[in-house]
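The complex is shown incomplete by one protein chain, all other protein chains being positioned as in the whole.
Take a look at chain A:
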Amino acid sequence: MNLPPRAPSMRYADRIHTKLTQALAPVTLIVDDQSAAHAGHGGAAPGGETHFEVTVVSTAFAGKSRVARQRLVYDILKDELAERVHALSLKTLTPEEVAQG
């Protein structure tokens, strides 16, 4: 007997969204999968989900340097980076910085 295929595990975009929401309680969170634009070159893979652009606005970044902010995000997403995500372009801002424009 052939069993139907399993439901695909949660998509990476959703995993990224869920983990960042839980860890940073962001005011704004945009997870943009740009894999299609990178298809066919370094790090791209069939099925996409390799290149993401993420914008996070969170009070968790207050008082932290740019490097410290990105390290925080990389650490939250270390499994995703290790498993599949090849490129993660980040915008990390505090609500105050957004208000200042």
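Assume a residue touches a chain if its C-beta (ideal position, glycine included) is under 8 Å from a C-beta of that chain, and two chains touch if they have at least 3 such contacts; residues count from 1.
The rule we apply is simple: contacts and distances are computed from a predicted model.
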Which one, "NADH-quinone oxidoreductase subunit J", "Mur ligase central domain-containing protein", "MoaD family protein" or "Glutaredoxin", is the UniProt name for the chain you do not see?
-> "Glutaredoxin"
Interface residues of chain A (partner: the chain not displayed) = 38, 42-43, 66-67, 70-71, 74, 78, 81, 87-91
